[in-house]
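The complex appears here without one of its protein chains, the remainder shown in place.
Here is subunit A:
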Amino acid sequence: MIDRTRAAGVVRVVPNPDGDFMQDSSHLQTGRRGFTLFPRLSGAAAAGILIAIFLMAFLVLPVAQVIYVAFLDARSGAFTLQNFQDFFNTTLFRESFVNSFYVSAMSVVVATAIALPLAYITTRFNFAGTAAIQALGIIPLIMPPFVGAVAMSLLFGRNGSINLLLNQYLGFRIPFMEGLNGVILVQSIHYFPFILINLSASLRNIDRSMEEAAQNLGSHGMRMFRRIVFPLAMPGYLAGAALVFIKVFDDLGTPLLLNVNNMLAPQAYLRITGVGINDPMGYVISFILVAFSVFSLWASFLFMRGKDYATVQKGGGGLSRRDLKPREKLLAWAVILFILALVLSPHVGLLLLAFGTIWSFAPLPDGFTVQHFATIFTQSSQYVWNTLIYAGSAAVIDVVLGVGIAYIVIRTGLPGRKWLDYMATAALAVPGVVLGIGYLRMFHGIQLPFGLGQMSSFWGIIIVALAVRRLPYALRACMAALQQVSLSLEEAAESLGASRASTIRRIVVPLMAGGILAGFVTSFATAAVELSATIMLVGRSSDAPLAYGIYLYMQSPAGRGPGAALGILAVVIVALGTYLSQRIIERERRRQTMNGEPR
């Protein structure tokens, strides 16, 4: 057990009476540098170079091969910045930029309003069904392509169930899914899990002594949450909020599904994917999306700079949990059930679609059947298996890279280390089709050994594409987790004679476990329903994942039911995986608490 008094001494975030942070990290910063720079340069540098090569080969170069036309004169092929000037001279693009920014910022606000109560209640109180709530909270991320959109519009659309009922009984409609506000609603429901997962992981990592100190000084309730608990959980919250912001800014699926096209990402997509269109503006917008994402990330670094969130006490189970009074319990359940009903409604719609016969201009389907499941049963096992392999391997690659990059960025002084982070995060802004075309351009014609055929049609390349696209999710989670691990724990291990490698293996990684798992789960869940890059790269139908199967069904009116049934299958598989991993953390946490708790 680590000495509490020493622990209190090295915690460097001290809220002062104004609620601001006092920053006294300067001398410690230099101390850290001197300590870390030399002994680990070789290992960390080698890892850094390997990661940089991976990112260059599978992200930067393929994407550069596609979007360099943004800098070319379309006619002569000469270098020019004219296209960028055109971008800023075009009213539509300027409006799109403002709309994208507004929608992203508002989505962060709404997503926070959804995620905060869930995270707080499940980590702060003894609450039945915490694991289930945390697992359910990730389901919104798993929105299968196309069918998800149909299910949403059948429930919330202008003539969806809710509006049909409202109109019939009360004589008015609510435009849930129209215009920019519709985009904000759908995006917040879809992406709030990023905040929930990262914030929960952060809250669990807070040193209980911080809270006790605050209580000793007379703080409690909301005031303590606002002044102590939430600021200490800031790395997780910011990680989640930055992800939501950048993701919403770069997302094209939702605006397209709502037919809102005066935003940047759909403008880029529409201009890139038209048959035979060579409008360079699509690539100019892609470039601007990437640049703006990196800029937002940099801004969030600025916000965090000079603050240290590490706490020494680990394995103490985070904040103390207390029991709720009956009235509070009722209130907590009411809040949670309301939020869950809201965020899970698209999946309820999906379920109705999968079991319904014909569902048209009616609050509910005309009848119910299991026929759609029978239809998919014969051919889905291949899809399921492929999805598990692809999404699982991609998520493993992501957490390995995520831990590596987080360690290099936070713990070493390698020159240019931040660029690893920027590069990896820029993947958020790269439309899937750009990455897909880039891979074809880069890897086509390369023959793999062992009879694996063309590299561009090898199924392994799908895994790499998924890993690259979902890396930012895992990376943010790992960064937040490492920010909360105090350097003094590593110093302690090393002064006791542990090597660098074994310190990482036995101290750092176990202490980051919650964050790593959060990263794994988000990468896995979202990779399981990815389509836009996959569809370019699937070479044979036997290599296809679930999302591709859904696409095949959704090309015809008769395929809507079976497509929804496949979507349900995807959701169930991912939800089961999440629930199991959630159970594992909970058990691990409880075990550690029992062993380590002195009281």
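Annotations for the structure displayed:
We take it that a residue touches a chain if its C-beta (ideal position, glycine included) is under 8 Å from a C-beta of that chain, and two chains touch if they have at least 3 such contacts; residues count from 1.
Note that contacts and distances are computed from a predicted model.
Selecting from "ABC-type Fe3+ transport system, substrate-binding protein", "RNA polymerase, sigma subunit, ECF family", "SoxAX cytochrome complex subunit A" or "Regulator of SigK", the unshown chain of this assembly corresponds to "ABC-type Fe3+ transport system, substrate-binding protein" (UniProt protein name).
Between the chain not shown and the residues A:Ala45, A:Ala132, A:Met224 or A:Leu256, the one that touches is A:Leu256. When the missing chain is restored to the complex, the residue among A:Asn126, A:Asn159 or A:Gln215 that touches it is A:Asn159.
Panel shows subunit A; residues 74-75, 82-83, 86-87, 89-92, 150, 153-154, 157-160, 179, 256, 259, 261-262, 266, 270, 273-279, 281, 357-362, 389, 393, 396-397, 400, 433, 436-437, 440-441, 444-445, 450-454, 456-457, 459-460, 463, 535-536, 538-542, 548, 551-560 of it touch the chain omitted from the view.
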